[in-house]
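Take a look at this one; I'll ask things after.
Every protein chain except one is present and positioned as in the full complex.
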Amino acid sequence: MADFGLLSAILWFPLLGIAAIIITNRSRPDTIKVIALITALIDFILSILLLYRFDFTNANFQFVEKIPWLDVINSFYFLGVDGISVLFVPLSTLVTLLCILISWYSIEEKVKEFYLALLFTNIAMVGVFLSLDLLLFYVFWEALLIPMYLIIGIWGGPRRIYSTIKFFLYTFFGSIFMLAAIIYLFLQFGTFDYTLLIGKTFTPQVEKLLFLGFLLAFAVKVPMWPFHTWLPDAHTEAPTAGSVILAGILIKLGGYGMVRFLLPLFPQATLFFAKLILVLSVIAIIYAGLACLWQDDLKRLIAYSSVSHMGFVTLGIFSLNPIGINGAILQMINHGIVTGALFMCVGVIYDRTHSRAINYYGGLATTFPLYAALFMIFTLASIGLPGTNGFVGEFLILQGAFMKDKAMVIFAATGVIIGAAYMLWLYQRVFFEKPVSGVFNLPPLRWNELLSLIPMVLLIFLIGLYPNPFLDFMKTSVSKILANIP
Amino acid sequence: MVTLSLNFGSLALELFFLLSGIFIFMIDRFIKSKSYAFWLSFWVILGSMVFILFIPFGDFTRAFRIDFFSSSIKFLLLIGFFFVLLLSDTHLNNFPGLNFGEFYGLLFFSLFGIFVVLSSQDFLTLFIGLELMSIPLYFLIATQYVYRKESLEGALKYFIAGALSGGLYILFLGIVYYATGTIYFEEVSKRLAQGLLKKELLLGAVFFISALSIKLSLVPFHMWAPDAYEASPLPITAFLSGLIKFAVMAVLIKVLILAYSPLKIEIGKILIPISLLTILIGSLLAIRQDNLVRLLAYSSIAHVGYAVLGLVSGDFAGYGFSLFYMFVYLFTTIGSFGIMIYLVRANRGFLEIPNLAGICQNLPFISLLLLIFLFSLAGVPPTAGFMAKFYIFLMLVKSQYIGVAILALLVSVIGAYPYIRVIKVIYMDKGHLGYYKPTYPIFLAFSLIVATFIVILLGIYPRPMLDFIQRTLFLYISLQFLQL
Amino acid sequence: MIPFEYYVLLTLLLFCIGLIGVLFRRNLIILLVSFEIMMNALMILFASISHYTKDVQGYIIVFFLIALAAAEAGVGLTLVVLLYRKLRKVYADEINYFRG
Partner (left out) sequence: MDLLVFLYLALGMCIPGLLAVLSKNPVHAVLWVLVLIIHQAFLLYTLGSEFLAAVQIIVYAGAVLVLFLFVVYMINLRMEERWRVFVKRSSLGLLILLFFAFFFFKSLAFLTALSPHFKANLHYDLSQGTNLWWIARYLFTHYLFQFELIGVLLLVVVLGAVFLLRKLKEVEGDSL
């Protein structure tokens, strides 16, 4: 196969950058930044190449690499992509690239460590999306904790330590149960190989327990409603890049995990629990939406809005029909782009004024017009205005959920309205009204900020106006996954 | 009359150690130069690492046997000991008043004791070996008593614990002798295989495990560990928590295989509550420690608890995983104590965790290494700590101890907290403590890099090491059962 | 012939007496003395088994135990003397420089 090794190249290429950064003297931060940027750029180009070569008529795993890793327990270094994961890989590399750009001036201390952590994050994120061996998956999944723990804890805001420890312990706690379930699966079937595990049958009792083990890990990451409390704290205190990674990729891992593992491996349990999860999703949508209304902190508001949006994603996934799942995957990518961009925007003004309080701002539209325009686009995309990508995703999800359960959709649609309310109200409070003293004479947008925001705008309109190519990638794989579910 | 083999060839390595220990010890008075003792021990250890590959297998009387298992474990221990020597050299340069030769000499005696323990074929030799292993340590812990008052207290506590362990061990010896009339592993095993005396020997095993659990600092007998660790010089602490525990674990496994294999399931059941409590108490008490050494002491308590979990199922593969766990822990210990030796050179106050605040600014390299080791101790991939824990849990679930596995997993979340707290202090707090930036002595840098390399390598690709340990064990077991 | 159980009972009794000393006394000298009592108790067991079964091993183990007890006493006394010279304290609960 001609493309053998492409996935490994994408996965491990940042190691070169890491090595180069390690040997660079820390007194030359600009060199470090340039190295990191070039590494991320090349990695992104490689992942675009992957997208280009990907054959979306084929529902099987492509670019498969399988090398024995731990013989004793029959575990493999097993990589592959299908329609579900292929879009996330370029998204991860893109987010890393943009994070490097957006932090160009805002990270001033411990520059070396910061870019090391970012590149390491990139490896772990891509690894999670690529690995088809459960143990390998778990290793990457947990390894992601280390750099995120550091990114939030070192470069974050005033209450960063509380948030980062909360983040670490919550996610660590969640994944422990997944580990137990993985070990059980291995002992039952003697393999960690995802492709071999599909279609195995269990007794209902066991299947439910295993499902819950996996679900807990994913639910903490997504985060679903009762487990969401780490997210606002972590988002609020993280540095801009950290928030963008959290919103853009990290919480997508949960949704990805659900589509990848829960549905195909435990179809019966999925059916059994689907109703419960739908209810939880709707609770998340409405609860988080309402919570947004009384936030006075910009980042916290956006963090709660992502809880709400991820509620849509789980709603879509557990509507268990192709439309809903396609919508959910697309919405995950949309949410990564839009919320990531919103966090970048907040980072932009935070760097200038060092305040995240909504009351602090007012009338930015007159003093900072270009920024206001960009923010408007992201706000509208977040609400889901037709023509932006948010509309496509939410529409598909609601349509899918309608086919599953009509009552849910009514509640979820309320969530859309609440979403419009809080985002527009936020926009009104920050950009209109009378300008306050703190927002005059803000320095204009820098090149790195423009460079990182423009691609997001382009993607929003690209997906919003012409979503078909993106949906084509996932269609066949999604229907294959659903084939198991009666 | 049994003919006895007086095969001095198989005793060669031990004799070599003994003689070089005595030589290094005795010569100390007559040589002014301080570094000769280190170089001598350095070459002795390097030499014996080669030497051990050529030692013929065989018996010396019925008490002492060189076989594949003991030689492999000895080889691993020699590697560990080599690094302890390197650390000692770095650390002892802070104490020009000390007699280095005597220090290294006593270390050699302790290693000699460990080797005897590993090769012993009966319970009496095992006991004498254990004493020989511990007695030099009582003195070594107290090395710094001129400078630090606590060191005598630590030594005394360890001594009292050790003496209690001795008492319990002799009680066990009495029960075994009383019940079977023999003290040889194989004979005990034969009696057990005939289905006789299970109850009596199980009672003996309780005392045996109590005696060894004092050396391993398992829970009802863990009190001495933090004090002794804090009191002793840092290389000795590394020796205590890395090498000694590795060796004692190996011996426990050996006895379980050789003497107690018909009872291994019952013994496993005794070990379950002990190890769970050990993990729980070690993890909980580690939370409120402010001293790095004490933190690592409690963490070593908890880690041995995890390693013991590999023994509960009575499955031989689990024994291999326990040994693997201890091996990983050995190198994590060497790395973390190496880092502490470096920190102490910068400022003694660095052993208190709050003082570590913000050292990543000025000591970025050492902070990064500490980060790796702490994550390994917490069991986060891609470090070796995760792989070691993973295999233990795998074993537990495989042998249907699912409840135990879940409990241990839950406690491991608590156990992660102390380490991430230290990382928090290092990377996220602002610090004010003054210090100068010491250079990296070549040996310290070497051992740190090797330990880091091993911890990461075993986290990513543990297969060769695991294969080595498992094959050793299986070969040993199959030979053993062919004999019987 | 005295019943063999008597010897076992005597052993256990003396061992418990020694154990009481080890666990409850805070005078280090008496602590060491209690260890000696424990050792001595066990010697009786080995010797009596040997006597009743005509097996030499027990006697030999007793011989080793005497030597081991002497060694332990040596170590303990060294530490006690040092402790006294350094700190003028011999009570186990008075030396507590460690907290927690």
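Order as written gives the chain letters A, B and C; numbering starts at 1 within each chain.
The definition used in the following text is that contacts are C-beta pairs under 8 Å (C-beta built on N, C-alpha and C of every residue); 3 or more make two chains touch, one makes a residue touch a chain.
Everything quoted here is computed from the prediction, not taken from an experiment.
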Chains shown that the absent chain touches, full complex: B, C
Full-complex contact with the absent chain, from B:84, B:135 or B:366: B:135
Hidden partner chain, residues of subunit B it touches: 2, 4, 6, 18, 22, 25, 60-64, 94-99, 102-103, 105-106, 109, 112, 116, 124-125, 128-129, 131-132, 135-136, 138-139, 142-147, 175, 178-182, 187, 197, 199-200, 203, 206, 220, 223, 344, 348
Subunit C, residues in touch with the chain not shown (by the definition above): 1-2, 4-6, 8-10, 12-14, 16-21, 23-27, 29-30, 32-34, 36-37, 40, 43-44, 47-57, 59-60, 62-64, 66-71, 73-75, 77-82, 84-85, 90-93
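Here, only the chains that are shown with their structure count from here on.
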Chain-level touch network, classified as line, ring, star, complete or other: line
Distance between the centres, which are taken as Cα means, of subunit B and subunit A, whole angstrom: 43
Multi-partner residues of subunit A (at least 2 other chains): none
Subunit B-facing residues of subunit C, complex: 8, 11, 15, 18-19, 22, 28, 31, 35, 38-39, 42, 45-46, 49, 53, 55, 57-58, 61, 64-65, 68, 71-72, 75-76, 78-80, 82-83, 86-87, 92, 95-98, 100
Partner subunit C, residues of subunit B touching it in the complex: 124, 127-128, 131, 135, 138-139, 142, 145, 149-150, 152-153, 155-156, 159-160, 163-164, 166-167, 170-171, 173-174, 177-178, 181-183, 226-227, 230, 288-289, 294
Complex interface listing, subunit B residues touching subunit A: 360-361, 364, 368, 371, 375, 380-382, 386, 390-391, 393-394, 397-398, 402, 405-406, 409-410, 412-413, 416-417, 420-421, 423-424, 427-429, 461-463, 466-467, 470
